[in-house]
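With one protein chain held back, the other chains of the complex are shown just where they sit.
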Amino acid sequence: MSAEYEAVIGIECHVELKTETKMFCGCRNEFGGEPNTKICPVCLGMPGALPVPNARAIELILKTGVAFGAEIPAFSKFDRKNYFYPDMPKDYQISQYDMPLTVGGSVKYWMEDGTLRECSLTRIHLEEDTGKSTHAGSGDGRIAGSAYSLVDFNRAGVPLMECVSEPELHSAAEAIAYLEALRRTLLALGVSDVKMEEGSLRCDANVSVRPAGSTALGTKTEIKNMNSFRSVERAIASEIDRQVALLRAGERVVQETRGWDEINGVTHSMRSKEEAHDYRYFPDPDLVPLEIARGDVERIAGSLPALPWQRFERYTKSYGMGAKPANQLIDNLALADYFDRVVERSLNAHQTSNFVLGDLSRLANETGVGVAESKVAPEHLAELIELVESKRINSKIAKELVARMWSGAGSPAEIVEREGLAQTTDRAAIERFVNEVLAANPSVVADYRAGKTGVAGFLVGQVMKASRGKADPALVNELVSAKLRS
Amino acid sequence: MADELIERSGAEIAAGVSSGRVSAVEVAESTLARVRDVDGLFGSYLAVLDDQALAQAANVDERVRRGEKLPLAGVPIAVKDNMCLDGTRTTAGSKILEHWVAPYTATAVARMIAAGAVPIGKTNCDEFAMGSSCENSALGVTRNPYDPSRVPGGSSGGSAAAVAAYEAAIGLGSDTGGSIREPGAFCNLIGFKPTYGRVSRYGLIAFSSSLDQIGPLTRTVEDAALAYDALAGYDPMDATSIDRAVETTADALRTDLRGVRIGIVKEFDTATLGDMDALYRQAYRDLERLGAQLVEVSLPTADYGVATYYLIAPAECSSNLARFDGVRYGLRVEGDDVRQMYDRTRAAGFGPEVKRRILIGTYALSSGYYDAYYVRAQKARTLIAQDFERAFAACDLIACPATSCPAFEFNAKSDPYSMYLMDYYTIPMSLAGLPALSVPCGWIAPAGGSVPMPIGLQLAGPLFSERLLLGAAHAYEQATRHAQARKPASGVRA
Partner (left out) sequence: MSADSIDIRYVAKLARIALTDEEVDRFGKQLGDLLGHVNALAELDVANVAATAQVVESRNVTRDDTPRPCLDRERVLAEAPQRQGAFFRVPRILAE
């Protein structure tokens, strides 16, 4: 991406909400299953059928809006978006036009280097999903060149949130970071599985470029058919390059919809008509308006879990963690909650992070038991950290203790007491060990004095062994070095 | 006995079956025999449910034997074919659904059956309930039992004809701009449209969602009350159904109108209605004689009712009928691609009136016209509702004509707009969601005809005033007994 042009990107996401049933009927909302088995007169658009909104879906979108700092208007309604398509059971979609359930808000996201950014949201609204069509007869499953299509209505009527961002992203990297933050937040809220591979998160991008420094918007194209985060990144980057090349050559960017071709790594024009669809939106007369009580909004706000961006900010700014370990925690909410509970007591984020992301995570991988489900109670880990910080035990002993606690040995203070694992900081005692070891290893000492200073490590190790690991390693180092030099 | 039986009211039949004097099966058999005798001429039914009716009747007899209290025990009913009944062809009078079998039952129909009613068959109607004569049906011709050279009215013409011809005791119809009240008036019946939202629309094939309501067509006000009490109530499957306790009406049937103020609408001057004028003025005097106080009220925006309705109803129906696309059910005409399939299917499946309304409705919603047409019409609707609110501050019920003429001859109204005007008096109440009914108020020989035809008096009340409305209608009915003056044509083929 050159310095002469700036990319302007907006992202539009469709998120399937994690409800038991569909948006307007009682058919189950679940991925997979035999085709056309989760259908009823309502979601099949049969004559005489009527929609009734799912209260839980409304609750979930309000939760999402509040989490992103959106405004929740007092009134909202559903509108019909009229167009014909085989996977549309009624040939209109129940959606929201001019009075969406949430307005504005923003997504705080972070780059790989930890920089925090923010992208405004235009709105989030509620609508129903369509059925799914597969296209047959063209050899590659694509719609172009197909002879006929097959339709499955299992997905028709699943509740969807449409999240529209303002065009405030300026690179493929920012777009991905935005999407990651959105996905993490929706997961933390429990409103969706947000799996692109299952279709519970779908996204389109609006991309335009303009001369650097300009404030006017260039002509945008809409990019569709991106089926993974990687696709999104590649597609946006490819489209930016394509548009820049056009402008450099003195040509115009045509406003159109373009589909991402994963195999060839390019976008293709989908040759949509110049005239936009006339959707003839009007308020759905089968549904009544929604009035959102302030009390409900407050209740929702008060019950939000810690949000990923809040965690990221706290971990990186307050605790000084790097972006990578911070992301590790955020991507495992149980782990992050555990981490937070330990830090609450230990007041030492650095050490906590070391243990949680180090030894504990390793043990979790080895045993298949999650850290949060393990026998290491947060209070005990905090206790362990305190013992290390106060130098009551050394780090080697601490490691052993972790393993013992993982197996259910209980509180570290008790173990230390019971087994006399407290660290020895008694200079005199350590000096005795040091003298013993040096006396027992004259050739090593001679090597050291001859210039091979590296062998000091072996002697330190021997002293640690002699002390059964309890000597303060720093002190051992100091005394060994001193004796060797004298 | 059978003849006498079929002429009984629903209330009489229910009492007879409940007490064991007659069995539901016997009632069903008599009714079915009547249908065989006369429906060849009247054409009320598109489908007769012989086996199901007898099975259902046997079931009712069993339930009665077990001691169940069934307010409509054994009452034979006619169900308009735009209401789904599980396992029956449900066509809405259209080629596009000519062979479609419904996989579920409309709530309203289920309630009637739960109350002991026995569906005799599915009745003819204007296609998708769009029309005022039943002539727009693509699947059959229904004739007025009082003069088979005339229309029964519409869109619930089949149900009206069935009840008028003793082919059922109660008919279920649907009313969007007058489709129960107008055929009721044309066929010497009570045609009753409840408050919007009072009866579930789940399973009623939608025409205009904010206007459609299911209601009964009956030979007596008492039967209308019985049917309403069974039909009304909140349905969780219909988000527009009202969650409010139903005040039953069967015990509200009055014999006088003392203390009732009845509004006579200034703008609905009956002097313009030729021979009907005398009958309406007599009707108003009869109301007074029963103790009502007549007051003049004004509905200045009512004149805009037809224009308002013919923007809103088509707009909603253009969207409601989009689902008939040949993909999931109903008629399909093949095409080279799916859009061609849509275009050909809908061209072949819809009749001209339906096409007209879809076109005008699509236009009224389209970009650039939405505010000028659809929104403006919804504002006019508010004005009409406000007119009624003001009127009902001065009166308890409004009385006016149901129609501007009696049943006309086939093909008499070939110009669409002249047909639309048939709903002139009934549309304003629909737009305001008010409960309204037509009750027989006399007979006139129509211009150029010799057979006297019935006309109807319309009564309308504020929202949720069904008790007063039916009560008052009953008082008028009992005092005047106009319906009893004549019998329908014999209908039995020589």
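Residue numbering begins at 1 within each chain, and the chains themselves are lettered A and B in the order written.
The rule we apply is simple: a residue touches a chain if its C-beta (ideal position, glycine included) is under 8 Å from a C-beta of that chain, and two chains touch if they have at least 3 such contacts.
Since this is a predicted model, take the numbers as computed values, not measurements.
Taking the full assembly into account, the omitted chain touches A, B. Of B:R143, B:R219 or B:R346, it is B:R346 that touches the chain left out of the display.
Annotation: of B:G93, B:G178, B:G263 or B:G433, B:G433 touches the absent chain (contact as defined above). Considering the full assembly, A:N54 is the residue among A:N54, A:N225, A:Q351 or A:N394 that touches the omitted chain. The set of subunit B residues touching the chain not shown comprises 100-101, 103-104, 195-197, 210, 236, 239-240, 242-243, 301, 304, 306-308, 310-311, 318, 322, 325-332, 334-344, 346-347, 350, 352, 355-356, 358-360, 362-363, 366, 372-373, 375-383, 385, 416-417, 420, 431-433, 463. By the touch definition given at the top, subunit A reaches the unshown chain through residues 19-21, 25-28, 34-41, 44, 52-58, 77, 84-86, 133-135, 137, 143-144, 146-153, 270-273, 278, 280, 283, 287-291.
Just so we're on the same page, only the chains that are shown with their structure count from here on.
Per the touch definition, subunit B reaches subunit A in the complex via residues 82-84, 90, 92, 97, 100, 102-104, 106, 201-206, 208-210, 236-240, 315-316, 319, 322-325, 327-329, 338-339, 342, 362, 365-367, 370, 374.
If you check the complex, the residues on subunit A that touch subunit B are 41, 44-53, 80, 82, 84, 86, 89-92, 149, 151, 153, 278, 280, 282, 285-288.
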